[in-house]
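Of the protein chains in this complex, all but one are displayed in their positions.
Our next item is subunit A:
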């Protein structure tokens, strides 16, 4: 079972947290900090698995993580999950985000808190893997978008805001998430480097 899914940036700022077991709000924040501490001190190119922190159950749970440019994606799972399976699931999650947001970057996770949660909900439910097929997930997400659009014409507003930010030339702008071997061409949106 997946106990928690955490996304935070290189500075430990949380960008998404989803807990499938109940902890108090304080404990949740502590878990995020502890996990960041454990994960961030590891070198690149070491293995993607490590024993969980004390707060989330110690050595009975594993942290499985991937590091993409500015973001860490961490899944905390118990012994009933396959490590490599979860690693692939993280990849599917990121690829899906990339498809939905067209060159996903850290900002997208902030602007579209709701969408990211919805995409995650299509993949993981109550701590169990619900769907792993990317096409299926995207079909569901598209269907939701269509329903939103049909109900209100303003659904595009946040997207416009993103493109505005992406066009501004800011010094500390977070970079695009680099998904290694995936390169999805985006003809219309200029991405920033």
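We take it that contacts are C-beta pairs under 8 Å (C-beta built on N, C-alpha and C of every residue); 3 or more make two chains touch, one makes a residue touch a chain; residues count from 1.
Note that in this section contacts and distances are computed from a predicted model.
Chemist: Given the options "EKC/KEOPS complex subunit Lage3-like", "Integrator complex subunit 9", "Anaphase-promoting complex subunit 10" or "AP-2 complex subunit alpha", say which is the protein name UniProt records for the missing chain.
Modeler: The chain we cannot see is recorded in UniProt as "AP-2 complex subunit alpha".
Chemist: Applying the definition given at the start, please give the residues of subunit A touching the unseen chain.
Modeler: Against the missing chain, subunit A presents residues 1, 13-18, 20, 22, 25, 28-29, 32, 42-43, 45-51, 58-60, 80, 82-85, 87-89, 91-92, 107, 110-111, 113-114, 117-118, 121, 125-133, 135-136, 140, 143-144, 147-148, 151-152, 154-155, 157-158, 161, 164-165, 172, 180-181.
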